[in-house]
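Structure incoming, see below.
Of the protein chains in this complex, one is absent; all others appear in place.
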Amino acid sequence: MPHRAPGSPGHSRTDHLSGRPITYYRPKGSPDIHRLLDDGFQAFNAARLSEACRIYADKMLRPEHDTMIGLTVAGALTPAGLGGCIVELMERGLIDFLISTGANLYHDLHYALNFTLRRGSPFVNDVELYEQGVIRIYDVLFPAKVLMETDAYIREFLGRSGLDGPVATSELHYRLGRDLLERQSGCEEYSVVAAAAKYGVPIYTSSPGDSSIGMNVAYHELMHGSRLMIDPNKDVNEICAIVLAGHQNGCIILGGGSPKNFYLQAQPTLWEVYNIPKGGNDYFIQMTTDQVVWGGLSGATPAEAVSWGKVNPGVLPDTVVCYCDSTIAFPLFAEYAVGSQWNRRTRRELVHRRDELVATLKREAEAARDNPRPHGEE
Amino acid sequence: MPHRAPGSPGHSRTDHLSGRPITYYRPKGSPDIHRLLDDGFQAFNAARLSEACRIYADKMLRPEHDTMIGLTVAGALTPAGLGGCIVELMERGLIDFLISTGANLYHDLHYALNFTLRRGSPFVNDVELYEQGVIRIYDVLFPAKVLMETDAYIREFLGRSGLDGPVATSELHYRLGRDLLERQSGCEEYSVVAAAAKYGVPIYTSSPGDSSIGMNVAYHELMHGSRLMIDPNKDVNEICAIVLAGHQNGCIILGGGSPKNFYLQAQPTLWEVYNIPKGGNDYFIQMTTDQVVWGGLSGATPAEAVSWGKVNPGVLPDTVVCYCDSTIAFPLFAEYAVGSQWNRRTRRELVHRRDELVATLKREAEAARDNPRPHGEE
Amino acid sequence: MPHRAPGSPGHSRTDHLSGRPITYYRPKGSPDIHRLLDDGFQAFNAARLSEACRIYADKMLRPEHDTMIGLTVAGALTPAGLGGCIVELMERGLIDFLISTGANLYHDLHYALNFTLRRGSPFVNDVELYEQGVIRIYDVLFPAKVLMETDAYIREFLGRSGLDGPVATSELHYRLGRDLLERQSGCEEYSVVAAAAKYGVPIYTSSPGDSSIGMNVAYHELMHGSRLMIDPNKDVNEICAIVLAGHQNGCIILGGGSPKNFYLQAQPTLWEVYNIPKGGNDYFIQMTTDQVVWGGLSGATPAEAVSWGKVNPGVLPDTVVCYCDSTIAFPLFAEYAVGSQWNRRTRRELVHRRDELVATLKREAEAARDNPRPHGEE
Partner (left out) sequence: MPHRAPGSPGHSRTDHLSGRPITYYRPKGSPDIHRLLDDGFQAFNAARLSEACRIYADKMLRPEHDTMIGLTVAGALTPAGLGGCIVELMERGLIDFLISTGANLYHDLHYALNFTLRRGSPFVNDVELYEQGVIRIYDVLFPAKVLMETDAYIREFLGRSGLDGPVATSELHYRLGRDLLERQSGCEEYSVVAAAAKYGVPIYTSSPGDSSIGMNVAYHELMHGSRLMIDPNKDVNEICAIVLAGHQNGCIILGGGSPKNFYLQAQPTLWEVYNIPKGGNDYFIQMTTDQVVWGGLSGATPAEAVSWGKVNPGVLPDTVVCYCDSTIAFPLFAEYAVGSQWNRRTRRELVHRRDELVATLKREAEAARDNPRPHGEE
């Protein structure tokens, strides 16, 4: 890289923070974009993106399919302003639950708290940034105090929340979202965490210690003797229960990483651990730049997932991987969905139904244990 | 890897060729797409694409900059229907010359000759395709006879053209384009080669033996004793002459490969071989998925090009690389340009000025030889 | 996508499982490989790998530097037989702690339990595999019952372990390793989890619910009312404490993903949350195929980490990223280290010092809270 010259004349801090503020762009359902995706995106990854749009808009969202839809998010999408697409889809009931890296949720809080992240360049002098207290996420720049003040907000929230003892990440994020809604009026327009709380969409994090939210929870335990802790068991069981409750199941995977794995392990858990023959996903959409030939999970294909029972063997025509940066592909995808026929669904508000769904999972698992069927017999 | 199942039930030939015909989508200058690129593409590669659009629309096309603009094309863009974007830019005078792999020009002829290429899938059984006489370019499918008949057309053209002796590729392609315009009325709407001939845009190929056009020229020599041959010297000198004639210089590089190298070597040739201190490019836009860390030229950055004198050291702010499949990025880019303020320029019709420009190059090179200046003193 | 023909004649299950067993190859310190890395790997990624070897062997392992060394592992390395390199490095005291995806630890158990994984091909029919009960990890194949029996072992272990209540993943993995050492004599030769327990190397998992180990812990809670749960707070604090205890700090990052993030957030946690000015890493080695331009954390460079305080600004010469599949780069790297001068260190056995180190962290954090220093003043 640098396609800009390293060693270019030094910038003062003001320069580094002179870019346009990043905002949460909201897709409007443009007919022109719909047409481009249908008629102009005909081959290669353009065609894959076009297929992904049609699988989502024509099949997953078709009312009679009643698809339980999970969105998984890895990569710095909220810093890049992609939260607006997620908010739009949640508000319209087009996704039912969310699995995200902690970093995306933490950085979403900056928007909720009215801090400003700015457009910048990846070709800057990081030693200079370090000295000037400017933080860089690839080409997104902001003052280090945004981190400090967001951390302070989290610690205050943890104190006033009364949370004590093991919780699911969905509970922690829901409580955080409610706190934001109360304190930052209207912030559901520019915060994924707040909008999710408002619209009842549960948010999970696969690596709960792996972000500043988790770091502050750990601080709270070490320094204040708090007993609040994330219980990953609850997350595993809630996601299994949600997937089990789906009439059809489908996912939209942005990036890959541990959120992808966390979503995709639900069906094997049902089958391999709980002995419940749920079957695999009916729809599978991924936008990624990772490659199958590197052998990692992020790049693994729907076909490989078939051997694990993660994807139904009969549905491969309804799976697609588009190799493209999500910052380009996802806004186009969201525009297409919003501009399509079934662009609103009744929201399931799963955040309020978690206990009920886990109870069903437990009941079915007990029945399966008491009346075991040999594996493979479905 | 197949994200569709290998080993799926066999398809008859008709099935393989049942996809929608691929057409030459023409950008219309959609304001919605303009807005998405300005306001929604804020970070990461989305921001790079947005920057590329603004560098092109606001700087390279600004009338007072009078930029000599080359477009280089590698990767199967005409099979994917991207020729429509190139035709639109040529018709509007927004690019001045073209360097392409031979394959893109050869496959463009299928459209000119009214053959049909179809949308398909990359997840098909190639042994089956081979047996059924279906040709595959990634996910574009068409009958093998399209190749045979296009080859027959080329051989007939070579025969009737009267071309004999060494020619530049620009001459061969221009003559081919004139032949198409005469025989396939209106084909400048759906053929890059024909449109280039009509609008006077010279087309070069860096690896002239490296496509079915070159293969048929070679056949013509071996079997008919023709003396027609491509003279790469003429290409090298014409491109140097065109670059030398630019007030400002800039390029749009799709993919990379030998067309990128062929374009970028013009300035070093002027400097290193002809001793003419032209300086490097003023603008540099690349859309690629190749990576700098693999060390190849396709992935090399504008910064590396500075050390070679290919890019002006002062202009790095006007260089950008967007990492994205051209099938996605280029239509968005073309829509933006067509929807911008300076969306028409007087066409330079360089194809008719090649002799004059090469004569100027020769004159300046002779002057430089007779009055040599030490290198580095500019 | 298949570079082997999809739709090739069907294979029986025996065929799919006819490849050579995968074993834990142990590096021997070959002088030939040392010489190739020094003299033959001179430019591009070969040179980066050569630099990585020298940074590790000549600097990180130099006795007077007393470097606290973390290894992070993402991607299916134990299925590919790379566990032997990790065992060798642990046995020699060349790494001090390990952060891994759960999947690598889970699949390591197959080896410990004497199941056989086999060499295969990625170009197989997954629907057929699914029907035959064969599991595929890219090109590694094994019967589904290996999963079932490994799960059964985990559940039995959980039952007999007596573990109840919140634990760190280091504790869970240590207990699992001790159980293996007792029941599978000699398995420390072919199991990372067992060898880590024997040599006192703590193993952390950043996404604890995100593997079959975590799935079975969740089952244990739902179905048996167990109170065993992973407490990510403990992991966060233990890793901070270990990093704080380092005289110098350095990491070897295989792949990237959440283990990379989990390691790298330790210094920012110390600085941003605990207000302890530890400073960043002194050495940073990464082997990955992810790219910085996609903007994800896996591909983020040491330079970007500087702006966050994750890497010391003065040490960039001791950081290197080698873009290469770990299955190729890591065995070469391990051969080099084993064949170098400082190829043994006294093992720290950190697994037994975790409480003491966390107590030190708490003490320093309390001191920092009581005598706060403004940020940036170090």
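Here the chain labels run A, B and C in written order, and each chain numbers its own residues starting at 1.
Just so it is clear, a residue touches a chain if its C-beta (ideal position, glycine included) is under 8 Å from a C-beta of that chain, and two chains touch if they have at least 3 such contacts.
Just so we're clear, the structure is a prediction, and the values are computed from it rather than from any experiment.
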Chains in view that touch the one left out, judged over the entire complex: A, B, C
Residue touching the undisplayed chain, where the options are C:Leu113, C:Val146, C:Met223 or C:Leu316: C:Leu316
Residue among C:Leu297, C:Ala329 or C:Leu357 that touches the chain left out of view: C:Ala329
Option from B:Glu88, B:Asp108 or B:Asp290 whose C-beta touches the chain left out: B:Asp290
Option from B:Ile230, B:Val338 or B:Val351 whose C-beta touches the chain left out: B:Ile230
Where the unshown chain meets chain A, residue by residue: 1-2, 5-8, 10, 43-45, 123-128, 291, 293-295, 321, 323
Touching residues on chain B - with respect to the absent chain: 1, 74-76, 80, 101, 103, 122, 126-127, 129-131, 133-139, 144, 147-148, 151, 166, 206-212, 214-223, 229-237, 240, 255, 257-258, 261-262, 265, 268-269, 272-274, 289-298, 300, 303-304, 306-309, 313, 325, 327, 358, 361-362, 365-366, 369, 375-376
Chain C, residues in touch with the chain not shown (by the definition above): 1-6, 8, 20, 22-23, 25, 27-28, 30-33, 36, 39-47, 49, 76, 79-81, 119, 138-140, 284, 289, 292, 301-303, 306, 313, 316-317, 319-321, 323-325, 327-329, 331-332, 335
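Please note the rule applied: only the chains that are shown with their structure count from here on.
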Chains most often in contact, by C-beta pairs: A-C
Chain centre separation in whole Å, for chain C relative to chain A (CA means): 25
Gap in Å, rounded to a whole number, between the CA centres of chain B and chain A: 39
Whole-Å gap separating chain B and chain C, where each centre is the average of the chain's CA atoms: 46
Residues of chain A touching at least two other chains: 1, 76, 80, 138-139, 289, 292-293, 303-304, 306, 313, 325, 327
